[in-house]
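Only one protein chain is missing; all other protein chains are in place.
When the chains are written out, they are named A and B in that same order, and each has its own residue count from 1.
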Amino acid sequence: MEKRNHKAWLYLAPALVFLGLFLVYPLIDVFIFSLEEGYNFASQTSFGTGLYNFSYVLHDPYFLQALKNTFILVLITVPVSTGLALLISVGLASIKKLRNLFQTIYFLPYVTNTLAVGLVFMILFQKTPYSDGFVNLILGFFGVAPIDFIGGPYWAKMLVLCLYTIWVVMPFKVLVLTSALASVKQDYYNAAMVDGTPKWRVFTKITVPMISPTLFYLIITGFIGAFKAYSDAVALFGTNLNAAEMNTIVGYVYDMLYGASGGYPSYASAAAVILFAIVLTITCINLIVSRKHVHYS
Amino acid sequence: MNKKPNRLGHTAGKTVTYALLILWGLLVLFPFYWMVLTSLKSYSAYNGEYIPKLFTLSPTLENYATAFTAVPLLDYFVNTVIFTLVTTGLMLIVTVLAAFAFSRLQFPGKDLLFTVVLALMMIPSELVVITNYVTVTDWDLRNTFAGLILPSVTSVFYIYLLRENFSQIPDELYYAAKVDGTSDFKYLWKVMVPICRPTIVTITILKVIECWNSYVWPRLVADEADYFLVSVGIQELRENGFGRENIPGMMAAVVAICVPLIVLFLIFRKKIMAGVARGGTKG
Partner (left out) sequence: MKVTLQNLTKTFPARGKGKKPVTAVDNFTLEIQDGELLALLGPSGCGKSTTLNLLCGLLEPSSGKLFFGDDDVTKLPAQNRGVGMVFQNYALYPHLTVEQNIRFPLENLKGKDRPTKEQMANKVKEAADLVQIGELLERKPSELSGGQQQRVAIARALVKMPRILLLDEPLSNLDARLRLQTREEIRRIQRATGITTVFVTHDQEEAMSISDRIVVMKDGLLHQAGKPQEVYDDPADLFVAKFLGTPPINTFDGQVKDGKLFLNGAAVLSCDAPDGDVVVAIRPEGFLPGEGSFICCVQRLEVMGRDTSLVCNCPCFTGEHFRVIIDSDDTQKVTGTSVSFGLKPGKVFLFDKETGCRIRCNLGE
């Protein structure tokens, strides 16, 4: 069992080939791309190296719009979805009847096609000459004048995007939090009950600290996921996101690569590297903050 | 102790909890209800409703017929099935072999290599998609299944998940098999794979979900309708398909796209949820 080295590499070969070709090489290449100035896709040549691509991207109004959109989206959806998911999972943990049914229903969005259901959201929120749409009908009961959420004002579009994003990410968060809550030992709750601890205190002093690693994990993955938002926006506003003022950073990358304004892999790479830097920074900040607040048993 | 108010408070708490849970349940289900409902309304009935109705008295399946005849939805389905099956199949082979090497075999540099592979988990796909796009274009693989499939095969996370599972199999089983004269490959195939079948089923299902719903990469490499997957197809339908206004037809297509995965989910509910809870993420 000591010397079977060559054999091990045989087993690893397929994985290493795939990883090397489609993950490691591109990873290195994207940084090179981002530094190559004036790259021409057709002739695959460039003028030289430098930071011009970054400068171009950072001065591109479309990119700045995408940056702004992405940050608003992240700052709204991550706290709201995490808080809501916590609320719902605590609710789920406290009931016995119908629990499985609720869990199954809540998980449904996870297995559905984001593009397809986004279309449904669009129709629910859209105001057309033929119909104000279902959401406006509801708002009408409260005396709100019809709003075009899909083709109308910026904040309305952002609101729909946030709502849809939350709807899409909730299943994962609820599921993970529910299983984390289920793994907290009943002993702790019993001990708290014997001590006559009020419910709210049990929640803040026992439940939350016990599941804090999971919460933290969800916040980190939530941030990363939200920064990479794209297909939700496409589903709601169509592929021409720049026109809708609803582009995201990832959307900008793809548009630069391929799309109405496409054919600029260098700019796309620069934007992707900027995104990576942002995500890395946020994750590091998260890690530092969590040191103080997360309780690992 | 006065128990009554306590009990009352308890009941009120339960009521609020259930109300909240039901409300969220409705919010989750409503889009599904709406798409099924709309897909059953006739084109004229739908467009005649200035105030949308929450029910229909004259359901019709004509939209489904339209969805499969007016646009090549069936082709998109076939493409997606091929893409999903081949990608998942290749992923399984690659993953099982690699997980086996990492969990069972000894070779110099194993720990280092595994750490590197784990680190790759953190690389966002957005970062590598650019070069992959260029690579696939260079290899003339745009608008081919190979171009669609090859970059989608590897999943570092699944290698990690399966390796963890393989590592839980006691060493003694391996030694027993060795003493009994079993080759490495036979041990993998006859012992490890059957024992870890639950995990393998889980990653298979997760990969199928991922493939079925994938949008970004298929959209990039395939711009000919012959190679559209359902996600790209639905987007295309919406923007250029049977007229922007045939909402019921679109909804029929949406239902058709969602149904296979929902059925799969309802069959493998426990496995999927357990698999995702173990650390899967969307996409």
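Structure notes:
Basically, a contact is a pair of C-beta atoms (placed from the backbone, for glycine too) under 8 Å apart; a residue touches a chain by one contact, two chains touch by 3 or more.
Keep in mind that this is a model prediction, so the values were computed, not measured.
Touch with the chain omitted from the figure is made, among B:78, B:93, B:173 or B:259, by B:173. Here one chain is not drawn; of B:27, B:113, B:195 or B:277, the residue touching it is B:195. Residues of chain B in contact with the chain left out of this view: 170, 172-173, 175-183, 186, 190-191, 194-195, 197.
In the analysis below, only the chains that are shown with their structure count from here on.
Taking each chain's centre as the average of its CA atoms, chain A and chain B sit 16 Å apart.
Interface of chain B with chain A (complex): residues 14, 17-18, 20-21, 24-25, 27-29, 31-32, 34-35, 38, 47, 49-52, 93-95, 97-98, 100-102, 105-108, 110, 113, 117, 120, 123-124, 126-135, 150-151, 153-154, 156, 159, 175, 178, 184, 209, 212-213, 215-216, 219-220, 230-231, 234-235, 238-239, 247, 250-251, 253-254, 257-258, 261-262, 264-266, 269, 272-273, 276-277, 280-282. Residues 1-2, 4-5, 7-9, 11-12, 14-16, 18-19, 21-27, 29-30, 33, 41, 87-88, 91-92, 94-95, 98, 102-117, 119-121, 123-124, 130-134, 137, 167-170, 172, 175-176, 178-179, 221, 224-225, 228, 230-231, 234-235, 238-239, 250, 253-254, 257-258, 265, 268-269, 272-273, 275-276, 279 of chain A are the ones that touch chain B when the two sit in their complex.
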